[in-house]
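As you look at this complex, bear in mind that one protein chain is not there, while each of the others sits in place.
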């Protein structure tokens, strides 16, 4: 019930990371990924298996149109009309796409409220030209470190959780116990809800983006306590939709991005990785996922790699 | 002199990897990166330093217009006209860009000749809809393994090599000796010519793409002998431009991509990495660079990571 | 029944205009609009009323996505971040759109069969670079002359005709009699089926493009006999969909564009014009509708004007 739920702004203030890495910081919790953690994570590479977590970028994607649409890729050259020395034939292509069309990072400039971005950077600096602060280029060194998968759909024994189904801290801890892993400081936490395989089954973009299972508000203190660096999921917004509070929307985005400074990874394909984790019982891995360096962008398409 | 240079088609036939990984293979030399090599490469992660090798994607990029132009990123939402429950403000953006605008992989469908792609796949299947075979999505698991930097500009003691200046196998071996590293099977080989810092100095896209220093034809047998998986460089085409033979153009592309099946990485920013390698004397590192999974695309923008 | 219907290729051959305006002609029946007819049409401008026949170009348009989508218009400047001498503030915008997204002309390169375009121009010259012949720029002087509206929906006393409902020559002649107008040489003929107001009522792009009422095959000899210059309609393809013959699709496009060389105008908004014609009993008017001069394009968005 709403009355039991934390109020968004109070929660944001309580969990805030503003100032933690200095007044000028634009990176937020990815600061938690220390060189030492990266070196330690490298030790998780034991079999050399690679898992690509990005979804295909094409007209069959999960965007229903309107504000966001699927990528349109068109050939500018395919060899026709070429007559070059030595018989060279070459091909090139263009794309038009929302940077949020598929698997993506939300930069810390993607969401704000009350006129301020993460760390108090002014909201009015997100103009029609882009984000003067906290753009995705500030995460250019990628997000590299220990990845941990919590497979909530498997835990519940379902192909996919239901739209609107809330994940609680108790769920996360049950998954930790089931998987034999503990989420900790600087981790890249990946949540599997089954929402992406549901889309592959339905091929219904309106259904995919209409609602979704995801993290509930009460997970926020848990994520702050564990000091997670990044949260990713196989749905489009990480958090449950519709949200738990009738007086707001995307309230986890509000707190995670703006108050806590957490970079989110959305619309990941965790299927092959999840099968591997279930098979070998190892739910931790090396994660390497860099955004493209779009200057002043509020997000970037990604194809992160999990490596075991 | 041209007469001393190998003839392109003869060389292609001599160095061909067609059939080596089966008649249906679309990945070429990235097959050389075995799980064992990935595990071994993970051992190179010792300090946790991360280097992002992608260039910024914006209007200040190196494309002169015409066939290829710099990315155009535009905001679709910046919060204006939003009045949402709870005060959420959000921002989104779109991009229009050639997939070859900045740091990028050439898929094995990017170049062909005599009607055949790598491994004999039919050239006519590169249509206005894209590449039916050898598209960039076939490299979706990224390119992960041991990276080796050969810093030719440093070896020659120059800020940048000259346009048209040819790199020879002898140069590559001199760099190996100077750097204390040996290029081997499955390596991701990165060549630094200084052409990118020259662009940063000049900011002249016409000059940047007009010519460039790069690998000469005689490097091809060397690359085949070493069985390199990927060749990348800080110029726009890896190879020297203008090419050495007056009767052809981009002849290294012809052989590397179509005959040898080598994925190329172009327009990399190797500056920070090179400074680090010079400082610590370690010219090898873990490399993780995934393409975006554009279906049937002939290339992808990238921001690969080198991790020490 | 199909057996009563003309066979497409036989009909095309019978009605062909190939060679009629010379072997090099790329304009087809717009050649029929002589200067004399334009001067005569000017005499129809009697009240100075102007009707704009283009639909709005925005995200609410009739395209369901996939091959064609609605226009995406984005601001590149809106004044934010400007600080210019004298206080000037300016705004600019970009669009990404299929040239076929809304009200549009089909160029004579839009459709062909059996390897030949209109007038025998080779079909293989429509490459990934565009149309070497019969591109929309060949109609650059616009389409100016006498417009005639035949309001089939009104004739039938319906808000809109049904999807799949066939218009026959007898229908066209009944409309002529009802409207007191005779379609003749060089006319721009506009057919109102009610399909556009049905879209405005339903706002269902999938329904709009799934089928439609329109001209049947037997109208083709009639159009050739009358020597119409252009045929336009308020549906997306002028012709009935699904077509009358199970062994082909868009067969009127095949004959009209490729054999007869008729430029088509699609997805027009004829509502205000039709109300005016019904009110004043004048179903003829001056028509001025120019394509944008996209070089080698196979179509162009338009906003034609009818002037009374």
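Going by the order they are written in, the chains are A, B and C; count residues from 1 in each one.
Everything below uses one rule, namely that a residue touches a chain if its C-beta (ideal position, glycine included) is under 8 Å from a C-beta of that chain, and two chains touch if they have at least 3 such contacts.
Being a predicted model, the structure only gives us computed values, none of them experimental.
Visitor: Quick one: which shown chains sit in contact with the chain that's not drawn?
Guide: When the full complex is considered, the omitted chain touches A, B, C.
Visitor: Taking the entire complex into account, which one of C:57, C:158, C:174 or C:207 touches the absent chain?
Guide: Among C:57, C:158, C:174 or C:207, only C:57 touches the chain that is not shown.
Visitor: Considering the complete complex, identify which of C:232, C:261 or C:291 is in touch with the unshown chain.
Guide: C:291
Visitor: Using the document's definition of touch, tell me which of B:18, B:51, B:96 or B:160 contacts the absent chain.
Guide: Per the contact definition at the top, the residue touching the missing chain is B:96.
Visitor: Using the definition of touch stated at the top, determine which of B:34, B:47, B:127 or B:168 touches the missing chain.
Guide: B:127
Visitor: Among C:93, C:170 or C:225, which residue is in touch with the absent chain?
Guide: Counting the whole complex, the residue in contact with the absent chain is C:93.
Visitor: Tell me which stretches of chain B touch the chain missing from the display.
Guide: Residues 59, 65-66, 69-70, 72, 75-78, 80-81, 96, 127-129 of chain B touch the chain absent from view.
Visitor: List the residues of chain A that touch the chain left out of this view.
Guide: 72, 74-76, 94, 96, 127-128
Visitor: For chain C, which residues reach the chain that was dropped from this view?
Guide: 8, 34-39, 42-43, 45-52, 54-58, 60, 67-68, 71, 73, 75-80, 84-100, 109-114, 123, 126-131, 137, 140-142, 144, 245-251, 253-254, 286, 288-299, 301-305, 307
Operating definition for what follows: only the chains that are shown with their structure count from here on.
Visitor: What chains touch chain A and also chain B?
Guide: C
Visitor: If you average the Cα atoms of chain A and of chain C to get two centres, how far apart are those centres in Å?
Guide: 46
Visitor: Considering chain A alone, which of its residues make contact with at least two other chains?
Guide: 75-78, 80, 96, 127-129
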